[in-house]
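See below for the structure under consideration.
Removed from the display is one protein chain of the complex; every other protein chain stays in position.
The letters A and B name the chains in turn, as written, and every chain counts its residues from 1.
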Amino acid sequence: MKWALNLRTVVAVTLLLMLVLLPVYVELTGSRFLLTLFTRIIILALAAVSLNLILGYGGMMSFGHAAYLGIGGYAVGILAFEGVTSGFVQWPVALVVSAAFALVIGALSLRTRGVYFIMITLAFAQMTYYIVAGLARYGGDDGLTIQKRSQFFAPINLSNKVQFYYICLVLLFASMYLIWRVVNSRFGMAVQGARSNDTRMRAIGFPTYRYKLTCFVIAGTLCGLAGALLANHTDFVSPAMMYWTRSGDLIIMVVLGGMGSMFGPLFGAVALLVLEEVLSGITEYWQIILGPLLLLIVLFARGGIDGLLGKVRHG
Amino acid sequence: MTLFIEQCLNGLQFGLLLFLLAAGLTLVFGIMDLVNLAHGSLYMLGAYFAATFAAWTGSFVLGAGLALAATLLVGMAVEVIAMRRLYGRDHLDHVLATFGLILFFNELVRLIWGAGGMSLPLPSWLNTPVRILPGVDYSAYKLSIIIVSLTVAAFLYVLVMRTRLGMLIRAGASNREMIGALGVNIKLLFTLVFGLGAALAGLAGLMQAPILTVQIGMGENILILAFVITVIGGIGSIRGAFVAAIMVGFIDTLGRAYFTDLLRLAFTKETAATAAPALSSMLIYLLMAIILVVRPEGLFPASSK
Partner (left out) sequence: MRRALFAASAALLFAAGPAAAQQKSIKIGFISTFSGPVAVIGNDMRNSFELALDHMDRKMGGLPVEVIYEDDGFKPEVGKQKTDKLIESDKVDFIVGYIWSNVLLASMKSAIDSKTFLITSNAGPHQIAGEQCSPYIFSTSWQNDQTPQAMGHYMNQKGVKTAFLIGPNYAAGKDMLGGVASTFKGRIVGQELTKWPDQLDFSAELAKAKAEKPDAIFVFYPGKAGVQFLSQYAQSGLKGQIPLYTAFTIDELSLPLQKDLALGVPGAQEWVNDLPNDANKKFVADYIKKYPGLRPSFYGAQTYDAANLVASAVAATKGNLSDKVAVQKALEKADFKSVRGKFKFNTNHIPIQNFYLQEPVKDQDGNFVLKTVATIVEDNQDRFANECNMK
């Protein structure tokens, strides 16, 4: 990775430092709510990072990514409800089930292109939503409270907010590193190439369908992990986690931050959620700004925050 | 048996309502190649306008008429201000921009009308049961929805099949570049088509308002169904939208009604009641997924490509 001294790098590094030092700040000022807010931001940033792999780098516009949040979350929730509280069982199950869903959904969806791909991923996500909403035993639309968080061996205690925050942060960094390795590998280059011209890549000899499917599964699995974390964070899961408008929120984060960039999804998640908190304190009609803002970004600032930062050059 | 007839009528009524919504969507999609997620917002505006105008004028019918005109105007305004800049862009851009419009409209409605929602009460001459068959009473209002929707569908058919405008629409749906090359005023055509779609959405919204509800975000649920219908029927095809909408209406209504009973044979009433609507919804999405994999152009493709 080339660490050029430009604004983008400075902002990214500052943000990373802030995130690492946040719990210290919270300890000194006693504003525990900040810790809760930023834990949520980290978890959703993880989901956005996973979406960025297929949307930003792979050019696959999946409108059903929130489904994996729900799948991961409900894996934890259902197991907890049935008495299996060990994280060593719950989290692998969440990952495996998410991967399985991603494999099936991806295999079918990737046969289509463009708007049809959007629609079919949406359809599958809605189907998952309805499956879960139809399970009376697990609360259906009312959702399911998780009485005890995922248990690991001591001294790991997810109910300790600071510990949980750092666990989420570590997982986020690990995922970002993983994505970086994938994207910069030969495999990742091929997928990016397929984004701009699929036919050409296939002509050269790359099995683009298989590559894209692999990316899809990786993205789904990571998002499932985010879902498991989210379930632990809120002690509650409900079908609303995977409603199609939630997928829209994730897409906004990725686009706002800058698609296909390393720190884009992180910028996007922080920006969107902090904006939400700050603006809703000022006026309850803040979303009236967000709407046209999105429109303007689409029209004029295609690279998102990352793009804007990159434009500022030193010297 | 009478129950079954009633359920069928309910399914037809719901399907026709969906058709009104989907027709506008498929036209815009087919002719302007524009994915408009904000279509549900126009549906919502139609209902809010109708509730407001009906309260002002004291007349349900007058209120509905004014609401249609208002929604048409809003639709055309949105096309000129926002949509024009999106033509020719990537579908992702459309999705994002129109998603932003949904947020904007939701907040705008909240600003103007408040958070509490509104109600559109029926005049008493519509709020009575009508004996359509011996032993079968059906709501007069729902019957009128069916009649109005069928009339509009017939009108659309005549418009698309028999008028010059309709010919331009069909040509545009099958080959966009051509009609531009032939010297047709594209800008005006697009504005009109978008406006027409908006009016149809507004009609659907105001018609269902007395039955369901008038509240912020009411378009989001039904928008998805409209998209599904568009895909199943074939993008740009009104005939496809009609057939698909009726199918979906029936599956949804009959599914909800009879799955519950079916499931109750094996499960508790609670499990059955929770699972039944989920199953019927899933069935619709499954249908769309199958069509997309097997016949992606839809049942009645409009495009010649």
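General observations
What we mean here is this: a residue touches a chain if its C-beta (ideal position, glycine included) is under 8 Å from a C-beta of that chain, and two chains touch if they have at least 3 such contacts.
The structure displayed is predicted, hence computed values, not measured ones.
Touch with the chain that is not drawn comes from one residue among B:Ser139, B:Thr191 or B:Thr230, which is B:Ser139. Note on the undisplayed chain: of the listed residues B:Thr57, B:Asn127, B:Thr163 or B:Asn185, the one touching it is B:Asn127. The missing chain, though absent from the display, is touched by one residue of B:Ser59, B:Ser119, B:Thr163 or B:Asn185; that residue is B:Ser119.
The omitted chain makes contact with just one of the residues B:Thr57, B:Asn185 or B:Asn221: B:Asn221.
When the whole complex is considered, the residue among A:Thr85, A:Thr145, A:Thr214 or A:Thr245 that touches the unshown chain is A:Thr145.
The chain not displayed touches chain B at residues 2-3, 6-7, 10, 110, 115-117, 119, 121-122, 127-129, 137, 139-142, 211-216, 221, 253, 256-257, 260, 269-270, 273-274, 277. Residues of chain A in touch with the missing chain: 28, 32-33, 36, 140-143, 145, 147, 234-236, 238, 240-241.
Just so it is clear, only the chains that are shown with their structure count from here on.
Inter-chain spacing, taken between the CA centroids of chain A and chain B, is 32 Å. Residues 29, 35, 82, 85-86, 91-93, 95-97, 99-108, 110-111, 220, 224, 227-228, 231, 235, 268, 270-271, 273-279, 281-282, 285-286, 288-289, 292-293, 296 of chain B touch chain A in their complex. Those residues of chain A lying in contact with chain B across their complex are 61, 63, 108, 111-112, 114-116, 118-120, 122-124, 126-127, 130-131, 133-137, 140-141, 244-245, 248, 251-252, 255, 285-288, 290-295, 297-299.
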